[in-house]
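One protein chain is absent from this view; the other protein chains keep their places.
Each chain gets a letter, A and B, in the order it is written, and its residues are counted from 1.
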Amino acid sequence: MTAGTFGGNAVTCPACGGTIELRAAGFTVNLACHHCGSLLDVSRPEVALIRKYKRAKENFALELGKRGTLFGQEWEVVGAMRRKDQITIWQEFLLFNPYLGYRWLVACDGEWQFGTMLADRPQGPRDRVYWRSTPFTRMGRDQTTSTTAVAGEFYWRVKAGDTATATLFQSGDTMLSREVSAGEENWTQLVPVPEAEVEIAFGLRRRSLPRRKAARGPMLFRPSIGMEQDDLGNMFKLALAVSIFAAIAMAVIAGPTTAASTLIQVPVGGQIAPVKVGTITVRRPWQFVTIEADANRFENRWVDLEYNLVDRSSEQSIDAFGLVEHYAGTDSDGAWSEGSRSGDTMFGHVPRGTYDVYVSGSAHGWPVDPYTIDGWGSVETINLSIEASTGAMSWGMWWTLVIALFAWPLTLLWWRFRDK
Amino acid sequence: MTRRLILYALFCLALLAGALFAAFNAYSFYSDEEDRPVASGQPGPSHK
Partner (left out) sequence: MPVRGASLPYATCPYCQTLILRQGLDIEDVGKVAVLPFDVSPIQLGTTLMAEGRSMVVVGRVRWAWTGGSWNEWLAMADSGAQYWLAEAAGMFMLTAEWPQLLDRAEVRAFAEGGTLTPGDVIEVDGRQLFASDIKQVECLGSEGDLPIPTQIGMKMTSVDFRSASGEVLSLQRDDRATTAWFGDSWDLVSLKPGNLRQIEGWTVPGELR
(Lines give C-alpha, C1' and ligand atoms only; values in the text may rest on other atoms or scores of the structure.)
Protein backbone atom coordinates (compact mmCIF):
# COMPACT_ATOMS: atom_id res chain seq x y z
CA MET A 1 0.00 0.00 0.00
CA THR A 2 1.30 3.35 -0.98
CA ALA A 3 0.07 6.13 1.20
CA GLY A 4 -1.00 9.44 -0.23
CA THR A 5 -2.05 12.49 1.64
CA PHE A 6 -5.47 13.62 2.54
CA GLY A 7 -5.99 17.24 3.34
CA GLY A 8 -9.30 19.02 3.65
CA ASN A 9 -11.34 18.02 0.69
CA ALA A 10 -8.48 17.28 -1.68
CA VAL A 11 -6.32 14.19 -1.93
CA THR A 12 -2.99 13.62 -3.58
CA CYS A 13 -2.85 10.63 -5.86
CA PRO A 14 -0.14 8.28 -4.58
CA ALA A 15 0.38 7.02 -8.13
CA CYS A 16 0.80 10.21 -10.16
CA GLY A 17 1.02 12.92 -7.49
CA GLY A 18 -1.90 14.79 -8.98
CA THR A 19 -4.35 16.65 -6.78
CA ILE A 20 -7.88 15.33 -6.76
CA GLU A 21 -10.79 17.19 -5.29
CA LEU A 22 -12.80 14.94 -2.98
CA ARG A 23 -16.42 15.89 -3.51
CA ALA A 24 -18.18 13.54 -1.09
CA ALA A 25 -15.57 13.34 1.66
CA GLY A 26 -16.60 10.91 4.36
CA PHE A 27 -18.91 9.04 2.01
CA THR A 28 -16.55 8.14 -0.80
CA VAL A 29 -14.83 4.79 -0.45
CA ASN A 30 -13.15 4.41 -3.82
CA LEU A 31 -11.93 7.07 -6.15
CA ALA A 32 -10.55 6.79 -9.67
CA CYS A 33 -7.89 9.46 -10.17
CA HIS A 34 -8.90 11.66 -13.08
CA HIS A 35 -5.26 12.26 -13.97
CA CYS A 36 -4.02 8.68 -14.28
CA GLY A 37 -7.06 6.48 -13.73
CA SER A 38 -5.53 4.74 -10.71
CA LEU A 39 -8.02 3.39 -8.22
CA LEU A 40 -7.64 4.75 -4.66
CA ASP A 41 -9.16 3.88 -1.32
CA VAL A 42 -10.07 7.06 0.58
CA SER A 43 -12.25 5.51 3.28
CA ARG A 44 -9.50 5.93 5.87
CA PRO A 45 -7.44 8.96 6.74
CA GLU A 46 -4.48 7.61 4.79
CA VAL A 47 -5.15 7.31 1.05
CA ALA A 48 -4.31 3.85 -0.25
CA LEU A 49 -3.53 2.89 -3.80
CA ILE A 50 -5.63 -0.10 -4.82
CA ARG A 51 -4.52 -0.41 -8.39
CA LYS A 52 -2.19 1.70 -10.43
CA TYR A 53 -3.13 2.69 -13.97
CA LYS A 54 -1.65 5.00 -16.48
CA ARG A 55 -4.16 5.82 -19.12
CA ALA A 56 -6.07 8.49 -20.90
CA LYS A 57 -9.13 10.05 -19.37
CA GLU A 58 -12.33 8.09 -19.85
CA ASN A 59 -14.93 9.95 -21.83
CA PHE A 60 -18.37 10.15 -20.32
CA ALA A 61 -21.42 12.10 -21.41
CA LEU A 62 -21.40 14.17 -18.21
CA GLU A 63 -18.36 15.89 -16.79
CA LEU A 64 -17.40 15.05 -13.22
CA GLY A 65 -17.85 17.97 -10.86
CA LYS A 66 -20.68 19.59 -12.85
CA ARG A 67 -23.53 20.86 -10.75
CA GLY A 68 -27.10 21.26 -11.84
CA THR A 69 -30.70 21.16 -10.72
CA LEU A 70 -32.93 18.16 -11.38
CA PHE A 71 -36.43 17.78 -9.91
CA GLY A 72 -35.87 20.99 -7.96
CA GLN A 73 -32.72 19.82 -6.17
CA GLU A 74 -29.09 20.64 -6.72
CA TRP A 75 -26.80 17.75 -7.58
CA GLU A 76 -23.13 17.35 -8.31
CA VAL A 77 -21.85 14.66 -10.68
CA VAL A 78 -19.31 12.75 -8.59
CA GLY A 79 -18.94 9.38 -10.31
CA ALA A 80 -19.36 7.80 -13.72
CA MET A 81 -19.43 4.18 -14.82
CA ARG A 82 -19.69 2.46 -18.13
CA ARG A 83 -21.64 -0.78 -17.88
CA LYS A 84 -22.81 -3.40 -20.29
CA ASP A 85 -24.85 -6.55 -20.62
CA GLN A 86 -25.11 -8.88 -23.58
CA ILE A 87 -27.31 -6.45 -25.43
CA THR A 88 -26.22 -2.93 -24.80
CA ILE A 89 -23.66 -0.57 -23.27
CA TRP A 90 -24.74 2.34 -21.13
CA GLN A 91 -23.43 4.99 -18.73
CA GLU A 92 -24.40 5.58 -15.13
CA PHE A 93 -23.63 8.72 -13.18
CA LEU A 94 -23.57 9.09 -9.45
CA LEU A 95 -25.07 12.38 -8.25
CA PHE A 96 -24.40 13.73 -4.78
CA ASN A 97 -25.78 16.38 -2.48
CA PRO A 98 -24.51 16.21 1.11
CA TYR A 99 -27.98 17.00 2.46
CA LEU A 100 -29.83 14.55 0.23
CA GLY A 101 -27.37 11.75 -0.36
CA TYR A 102 -26.90 9.96 -3.66
CA ARG A 103 -28.97 9.62 -6.80
CA TRP A 104 -28.32 8.01 -10.17
CA LEU A 105 -28.56 9.21 -13.74
CA VAL A 106 -28.60 6.40 -16.30
CA ALA A 107 -28.04 7.11 -20.00
CA CYS A 108 -29.04 4.24 -22.26
CA ASP A 109 -30.03 4.28 -25.92
CA GLY A 110 -30.62 8.01 -25.97
CA GLU A 111 -32.88 7.94 -22.95
CA TRP A 112 -32.17 9.16 -19.43
CA GLN A 113 -33.45 7.89 -16.12
CA PHE A 114 -33.15 9.31 -12.62
CA GLY A 115 -32.59 6.68 -9.97
CA THR A 116 -33.20 6.67 -6.22
CA MET A 117 -32.07 3.83 -3.98
CA LEU A 118 -34.84 2.25 -1.96
CA ALA A 119 -34.51 1.66 1.78
CA ASP A 120 -37.56 -0.62 1.77
CA ARG A 121 -37.51 -3.73 -0.37
CA PRO A 122 -40.32 -4.47 -2.84
CA GLN A 123 -42.05 -7.74 -2.05
CA GLY A 124 -43.57 -10.38 -4.24
CA PRO A 125 -42.99 -13.41 -6.40
CA ARG A 126 -40.67 -13.62 -9.37
CA ASP A 127 -42.71 -11.80 -11.98
CA ARG A 128 -44.67 -9.25 -10.00
CA VAL A 129 -43.53 -7.21 -7.02
CA TYR A 130 -45.30 -4.66 -4.87
CA TRP A 131 -43.62 -1.48 -3.78
CA ARG A 132 -45.61 0.90 -1.59
CA SER A 133 -48.75 -0.98 -2.77
CA THR A 134 -48.07 -0.43 -6.48
CA PRO A 135 -47.63 -3.60 -8.55
CA PHE A 136 -44.60 -3.74 -10.83
CA THR A 137 -44.31 -6.31 -13.61
CA ARG A 138 -41.05 -7.99 -14.45
CA MET A 139 -39.48 -6.96 -17.76
CA GLY A 140 -37.37 -9.62 -19.37
CA ARG A 141 -35.10 -12.07 -17.76
CA ASP A 142 -32.19 -11.44 -15.39
CA GLN A 143 -29.27 -9.80 -17.13
CA THR A 144 -25.68 -10.17 -16.07
CA THR A 145 -24.20 -6.71 -16.18
CA SER A 146 -20.57 -5.79 -15.86
CA THR A 147 -18.79 -2.55 -15.21
CA THR A 148 -16.24 -1.78 -17.89
CA ALA A 149 -14.91 1.62 -16.80
CA VAL A 150 -15.15 3.88 -13.77
CA ALA A 151 -14.24 7.52 -13.09
CA GLY A 152 -14.70 9.71 -10.02
CA GLU A 153 -15.96 8.80 -6.56
CA PHE A 154 -18.06 5.95 -5.27
CA TYR A 155 -19.45 5.10 -1.86
CA TRP A 156 -18.61 1.43 -2.23
CA ARG A 157 -15.67 -0.63 -3.45
CA VAL A 158 -15.94 -0.31 -7.20
CA LYS A 159 -13.75 -1.60 -9.95
CA ALA A 160 -13.89 -2.28 -13.66
CA GLY A 161 -14.95 -5.88 -14.09
CA ASP A 162 -17.52 -5.88 -11.28
CA THR A 163 -20.55 -7.92 -12.23
CA ALA A 164 -24.11 -7.88 -10.96
CA THR A 165 -27.35 -9.59 -11.87
CA ALA A 166 -29.97 -7.04 -12.78
CA THR A 167 -33.72 -7.43 -13.16
CA LEU A 168 -36.15 -4.70 -14.13
CA PHE A 169 -39.77 -4.27 -13.08
CA GLN A 170 -42.12 -1.76 -14.61
CA SER A 171 -45.26 0.14 -13.74
CA GLY A 172 -46.12 2.86 -16.23
CA ASP A 173 -43.13 5.15 -16.65
CA THR A 174 -41.50 4.05 -13.42
CA MET A 175 -39.10 1.16 -13.25
CA LEU A 176 -37.60 -0.67 -10.33
CA SER A 177 -34.19 -2.17 -10.83
CA ARG A 178 -32.95 -4.98 -8.65
CA GLU A 179 -29.24 -5.62 -8.64
CA VAL A 180 -27.68 -8.52 -6.83
CA SER A 181 -23.94 -8.76 -6.41
CA ALA A 182 -21.88 -10.61 -3.83
CA GLY A 183 -25.04 -11.56 -1.95
CA GLU A 184 -26.18 -7.99 -1.57
CA GLU A 185 -29.51 -6.96 -3.02
CA ASN A 186 -30.11 -3.34 -3.98
CA TRP A 187 -33.28 -1.80 -5.34
CA THR A 188 -33.41 1.44 -7.28
CA GLN A 189 -36.43 3.35 -8.47
CA LEU A 190 -35.95 4.80 -11.98
CA VAL A 191 -38.05 7.56 -13.52
CA PRO A 192 -37.51 9.03 -16.99
CA VAL A 193 -35.85 12.44 -17.39
CA PRO A 194 -35.94 14.29 -20.72
CA GLU A 195 -32.47 14.58 -22.20
CA ALA A 196 -33.00 18.34 -22.57
CA GLU A 197 -33.32 18.68 -18.79
CA VAL A 198 -30.11 16.74 -18.24
CA GLU A 199 -28.42 18.99 -20.78
CA ILE A 200 -29.68 22.17 -19.10
CA ALA A 201 -28.62 20.87 -15.67
CA PHE A 202 -25.18 19.46 -16.39
CA GLY A 203 -24.31 20.14 -20.01
CA LEU A 204 -23.88 17.17 -22.32
CA ARG A 205 -20.84 15.90 -24.14
CA ARG A 206 -22.87 14.45 -26.96
CA ARG A 207 -19.93 12.74 -28.59
CA SER A 208 -19.43 10.69 -25.46
CA LEU A 209 -23.04 9.59 -25.19
CA PRO A 210 -23.59 5.86 -25.44
CA ARG A 211 -24.21 5.21 -29.09
CA ARG A 212 -27.80 5.20 -30.14
CA LYS A 213 -29.47 2.19 -31.60
CA ALA A 214 -29.58 3.60 -35.11
CA ALA A 215 -25.79 3.82 -35.30
CA ARG A 216 -25.42 0.11 -35.16
CA GLY A 217 -26.57 -1.48 -38.43
CA PRO A 218 -27.94 -4.88 -37.51
CA MET A 219 -28.18 -3.68 -33.92
CA LEU A 220 -30.98 -1.44 -35.16
CA PHE A 221 -33.27 -3.89 -33.44
CA ARG A 222 -31.45 -3.64 -30.16
CA PRO A 223 -33.96 -2.79 -27.46
CA SER A 224 -33.76 -0.35 -24.64
CA ILE A 225 -32.39 -1.85 -21.47
CA GLY A 226 -34.66 -4.51 -20.08
CA MET A 227 -37.02 -4.40 -23.04
CA GLU A 228 -35.18 -7.05 -25.01
CA GLN A 229 -37.54 -9.84 -24.11
CA ASP A 230 -40.83 -8.11 -23.83
CA ASP A 231 -41.42 -7.60 -27.54
CA LEU A 232 -40.18 -10.97 -28.76
CA GLY A 233 -43.51 -12.70 -28.18
CA ASN A 234 -45.25 -9.89 -30.04
CA MET A 235 -42.80 -10.25 -32.93
CA PHE A 236 -43.65 -13.92 -33.27
CA LYS A 237 -47.37 -13.13 -33.12
CA LEU A 238 -46.95 -10.45 -35.76
CA ALA A 239 -44.97 -12.79 -38.02
CA LEU A 240 -47.64 -15.47 -37.65
CA ALA A 241 -50.48 -13.04 -38.36
CA VAL A 242 -48.74 -11.64 -41.46
CA SER A 243 -48.00 -15.21 -42.67
CA ILE A 244 -51.65 -16.26 -42.39
CA PHE A 245 -52.92 -13.06 -43.94
CA ALA A 246 -50.42 -13.40 -46.81
CA ALA A 247 -51.50 -17.00 -47.52
CA ILE A 248 -55.14 -15.95 -47.80
CA ALA A 249 -54.40 -12.82 -49.82
CA MET A 250 -52.03 -14.63 -52.19
CA ALA A 251 -54.60 -17.40 -52.77
CA VAL A 252 -57.32 -14.84 -53.51
CA ILE A 253 -55.10 -12.82 -55.84
CA ALA A 254 -54.03 -16.01 -57.69
CA GLY A 255 -57.59 -17.01 -58.77
CA PRO A 256 -59.80 -17.75 -60.67
CA THR A 257 -59.15 -21.37 -61.64
CA THR A 258 -59.60 -23.17 -64.93
CA ALA A 259 -58.21 -26.67 -65.52
CA ALA A 260 -57.74 -29.34 -68.17
CA SER A 261 -56.31 -32.83 -67.95
CA THR A 262 -55.44 -35.89 -69.99
CA LEU A 263 -53.71 -39.25 -69.71
CA ILE A 264 -50.55 -40.08 -71.69
CA GLN A 265 -48.43 -43.18 -72.16
CA VAL A 266 -44.70 -42.73 -72.69
CA PRO A 267 -42.70 -45.76 -73.91
CA VAL A 268 -39.52 -46.41 -71.90
CA GLY A 269 -36.58 -45.89 -74.19
CA GLY A 270 -38.79 -43.91 -76.56
CA GLN A 271 -40.66 -40.65 -76.83
CA ILE A 272 -44.05 -39.26 -77.76
CA ALA A 273 -45.03 -36.37 -79.99
CA PRO A 274 -46.95 -33.46 -78.47
CA VAL A 275 -50.38 -34.39 -77.12
CA LYS A 276 -52.99 -31.77 -76.39
CA VAL A 277 -53.90 -31.69 -72.70
CA GLY A 278 -56.74 -29.24 -73.13
CA THR A 279 -57.52 -25.56 -73.09
CA ILE A 280 -57.16 -23.23 -70.15
CA THR A 281 -57.92 -19.53 -69.77
CA VAL A 282 -55.94 -16.91 -67.88
CA ARG A 283 -58.63 -14.51 -66.73
CA ARG A 284 -56.52 -11.98 -64.84
CA PRO A 285 -53.79 -9.78 -66.34
CA TRP A 286 -51.21 -12.24 -65.09
CA GLN A 287 -51.59 -15.65 -63.53
CA PHE A 288 -49.59 -18.71 -62.71
CA VAL A 289 -50.18 -21.87 -64.73
CA THR A 290 -49.28 -25.10 -62.98
CA ILE A 291 -48.99 -28.49 -64.61
CA GLU A 292 -48.98 -31.57 -62.46
CA ALA A 293 -47.76 -34.93 -63.78
CA ASP A 294 -48.68 -38.07 -61.80
CA ALA A 295 -47.27 -41.41 -62.91
CA ASN A 296 -48.19 -45.00 -62.15
CA ARG A 297 -45.80 -47.25 -60.26
CA PHE A 298 -42.36 -47.56 -61.84
CA GLU A 299 -38.83 -47.95 -60.58
CA ASN A 300 -35.47 -46.76 -61.88
CA ARG A 301 -37.01 -44.75 -64.69
CA TRP A 302 -37.16 -41.09 -65.47
CA VAL A 303 -39.54 -39.16 -67.66
CA ASP A 304 -38.63 -35.86 -69.29
CA LEU A 305 -41.70 -33.82 -70.06
CA GLU A 306 -41.95 -30.71 -72.16
CA TYR A 307 -44.99 -28.47 -71.90
CA ASN A 308 -46.07 -25.81 -74.36
CA LEU A 309 -48.69 -23.17 -73.68
CA VAL A 310 -49.82 -21.90 -77.08
CA ASP A 311 -51.71 -18.62 -77.01
CA ARG A 312 -54.70 -18.98 -79.31
CA SER A 313 -54.74 -15.38 -80.46
CA SER A 314 -51.03 -14.84 -81.06
CA GLU A 315 -49.90 -18.46 -81.67
CA GLN A 316 -46.96 -17.67 -79.39
CA SER A 317 -45.76 -20.55 -77.24
CA ILE A 318 -44.46 -20.54 -73.71
CA ASP A 319 -42.37 -23.61 -72.89
CA ALA A 320 -41.39 -25.32 -69.70
CA PHE A 321 -40.07 -28.67 -68.63
CA GLY A 322 -40.98 -31.21 -66.04
CA LEU A 323 -39.26 -34.28 -64.70
CA VAL A 324 -40.66 -37.38 -63.03
CA GLU A 325 -38.12 -39.82 -61.67
CA HIS A 326 -37.95 -42.55 -59.08
CA TYR A 327 -35.11 -44.88 -58.18
CA ALA A 328 -34.72 -47.64 -55.63
CA GLY A 329 -32.05 -50.18 -54.76
CA THR A 330 -30.25 -51.98 -51.97
CA ASP A 331 -26.74 -51.41 -50.72
CA SER A 332 -24.73 -52.13 -47.58
CA ASP A 333 -26.96 -49.71 -45.62
CA GLY A 334 -30.13 -51.49 -46.74
CA ALA A 335 -32.86 -50.46 -49.13
CA TRP A 336 -32.97 -46.95 -50.47
CA SER A 337 -35.19 -45.00 -52.79
CA GLU A 338 -35.27 -41.50 -54.08
CA GLY A 339 -37.19 -39.27 -56.43
CA SER A 340 -40.88 -38.74 -56.87
CA ARG A 341 -43.42 -40.25 -59.23
CA SER A 342 -45.12 -36.93 -59.62
CA GLY A 343 -43.78 -33.53 -60.62
CA ASP A 344 -45.16 -30.01 -60.58
CA THR A 345 -44.15 -27.43 -63.12
CA MET A 346 -45.09 -23.79 -62.73
CA PHE A 347 -45.28 -21.07 -65.38
CA GLY A 348 -45.00 -17.63 -63.86
CA HIS A 349 -46.22 -14.30 -65.22
CA VAL A 350 -48.53 -15.79 -67.88
CA PRO A 351 -50.48 -12.97 -69.56
CA ARG A 352 -54.27 -12.92 -69.97
CA GLY A 353 -55.49 -15.18 -72.80
CA THR A 354 -56.69 -18.63 -73.84
CA TYR A 355 -54.05 -21.29 -74.14
CA ASP A 356 -53.89 -24.76 -75.65
CA VAL A 357 -51.65 -26.91 -73.50
CA TYR A 358 -49.49 -29.57 -75.15
CA VAL A 359 -47.25 -32.16 -73.57
CA SER A 360 -44.51 -34.24 -75.15
CA GLY A 361 -41.83 -36.33 -73.52
CA SER A 362 -39.47 -39.24 -73.35
CA ALA A 363 -38.83 -41.95 -70.77
CA HIS A 364 -35.61 -43.75 -69.95
CA GLY A 365 -34.30 -46.47 -67.70
CA TRP A 366 -31.48 -46.12 -65.18
CA PRO A 367 -28.64 -46.95 -65.45
CA VAL A 368 -29.51 -48.01 -69.04
CA ASP A 369 -32.68 -48.31 -71.07
CA PRO A 370 -34.19 -51.78 -70.81
CA TYR A 371 -34.86 -53.85 -73.93
CA THR A 372 -37.60 -51.97 -75.67
CA ILE A 373 -39.61 -55.15 -76.17
CA ASP A 374 -40.07 -57.57 -73.30
CA GLY A 375 -40.49 -61.33 -73.59
CA TRP A 376 -44.22 -60.96 -74.20
CA GLY A 377 -43.71 -58.72 -77.14
CA SER A 378 -45.18 -55.59 -75.51
CA VAL A 379 -43.51 -52.22 -75.05
CA GLU A 380 -43.01 -51.03 -71.42
CA THR A 381 -44.77 -47.72 -70.99
CA ILE A 382 -45.20 -45.24 -68.17
CA ASN A 383 -48.72 -43.89 -67.73
CA LEU A 384 -49.00 -40.29 -66.64
CA SER A 385 -51.95 -38.14 -65.81
CA ILE A 386 -51.29 -34.55 -66.80
CA GLU A 387 -53.38 -31.75 -65.31
CA ALA A 388 -52.92 -28.12 -66.25
CA SER A 389 -54.60 -25.38 -64.25
CA THR A 390 -54.63 -21.65 -63.74
CA GLY A 391 -55.28 -19.86 -60.48
CA ALA A 392 -52.76 -21.60 -58.20
CA MET A 393 -50.60 -19.55 -55.87
CA SER A 394 -46.87 -19.94 -55.51
CA TRP A 395 -46.28 -21.70 -52.20
CA GLY A 396 -42.55 -21.24 -52.75
CA MET A 397 -43.04 -17.48 -52.60
CA TRP A 398 -45.14 -17.85 -49.48
CA TRP A 399 -42.50 -19.92 -47.72
CA THR A 400 -39.87 -17.37 -48.71
CA LEU A 401 -41.99 -14.69 -47.09
CA VAL A 402 -42.46 -16.79 -43.95
CA ILE A 403 -38.71 -17.40 -43.61
CA ALA A 404 -37.98 -13.70 -44.07
CA LEU A 405 -40.66 -12.78 -41.51
CA PHE A 406 -39.41 -15.16 -38.85
CA ALA A 407 -35.72 -14.46 -39.48
CA TRP A 408 -35.58 -11.49 -37.05
CA PRO A 409 -37.36 -12.94 -34.07
CA LEU A 410 -35.54 -16.24 -34.51
CA THR A 411 -32.18 -14.45 -34.68
CA LEU A 412 -33.02 -12.61 -31.47
CA LEU A 413 -34.03 -15.88 -29.84
CA TRP A 414 -30.81 -17.48 -30.96
CA TRP A 415 -28.79 -14.58 -29.54
CA ARG A 416 -30.47 -15.06 -26.23
CA PHE A 417 -29.72 -18.77 -26.05
CA ARG A 418 -26.19 -18.25 -27.27
CA ASP A 419 -25.71 -15.73 -24.46
CA LYS A 420 -26.96 -18.20 -21.86
CA MET B 1 -44.42 -1.01 -27.56
CA THR B 2 -40.70 -1.00 -28.13
CA ARG B 3 -39.07 0.95 -30.90
CA ARG B 4 -37.70 -2.17 -32.47
CA LEU B 5 -41.17 -3.77 -32.52
CA ILE B 6 -42.41 -0.80 -34.55
CA LEU B 7 -39.44 -1.17 -36.89
CA TYR B 8 -40.16 -4.86 -37.18
CA ALA B 9 -43.83 -4.17 -37.98
CA LEU B 10 -42.71 -1.84 -40.80
CA PHE B 11 -40.36 -4.57 -42.05
CA CYS B 12 -43.29 -7.05 -42.05
CA LEU B 13 -45.47 -4.60 -43.98
CA ALA B 14 -42.75 -4.09 -46.59
CA LEU B 15 -42.35 -7.86 -47.04
CA LEU B 16 -46.10 -8.34 -47.27
CA ALA B 17 -46.41 -5.59 -49.88
CA GLY B 18 -43.63 -7.23 -51.90
CA ALA B 19 -45.27 -10.65 -51.67
CA LEU B 20 -48.69 -9.32 -52.74
CA PHE B 21 -47.18 -7.36 -55.62
CA ALA B 22 -45.42 -10.53 -56.80
CA ALA B 23 -48.64 -12.52 -56.43
CA PHE B 24 -50.59 -9.95 -58.46
CA ASN B 25 -48.05 -10.15 -61.28
CA ALA B 26 -47.71 -13.91 -60.91
CA TYR B 27 -44.00 -13.57 -60.32
CA SER B 28 -42.19 -16.35 -58.50
CA PHE B 29 -38.58 -17.19 -57.79
CA TYR B 30 -39.53 -20.81 -58.33
CA SER B 31 -41.30 -20.90 -61.71
CA ASP B 32 -39.94 -23.38 -64.22
CA GLU B 33 -40.12 -21.84 -67.67
CA GLU B 34 -37.06 -22.28 -69.89
CA ASP B 35 -35.47 -24.18 -67.11
CA ARG B 36 -34.82 -27.73 -68.28
CA PRO B 37 -34.46 -29.86 -65.18
CA VAL B 38 -31.84 -32.17 -66.65
CA ALA B 39 -29.68 -29.33 -67.90
CA SER B 40 -27.26 -29.81 -65.06
CA GLY B 41 -26.44 -33.36 -66.05
CA GLN B 42 -27.82 -36.81 -66.56
CA PRO B 43 -30.77 -37.79 -64.43
CA GLY B 44 -30.29 -40.67 -62.08
CA PRO B 45 -30.15 -41.16 -58.34
CA SER B 46 -27.65 -39.14 -56.40
CA HIS B 47 -27.47 -42.04 -53.97
CA LYS B 48 -23.98 -43.30 -53.45
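Here are some notes:
Just so it is clear, contacts are C-beta pairs under 8 Å (C-beta built on N, C-alpha and C of every residue); 3 or more make two chains touch, one makes a residue touch a chain.
Keep in mind it's a predicted model, so treat the numbers as computed, not measured.
Looking at the complex as a whole, the chain kept out of the display touches A. Contact with the chain not shown here comes from a single listed residue; of A:S43, A:T148 or A:T281, that residue is A:S43.
From the options A:R128, A:R141 or A:R157, the residue with contact to the chain not on display is A:R157. Take chain A: the residues that touch the chain left off the picture are 6, 8-9, 24-27, 29, 43-45, 73-74, 96-102, 117, 119-121, 123, 155-157, 183-184.
By our rule, only the chains that are shown with their structure count from here on.
Chain B meets chain A in the complex at residues 1-5, 7-9, 11-12, 15-16, 18-20, 22-38, 43-47. By the touch rule above, chain A contacts chain B in their complex via residues 213, 220-224, 227, 230-231, 234-235, 238-239, 242, 245-246, 249-250, 253-254, 285-288, 302, 304, 318-323, 325, 327, 329, 331, 336, 338-339, 345-350, 364, 366-367, 393-394, 396-398, 400-401, 404-405, 408-409.
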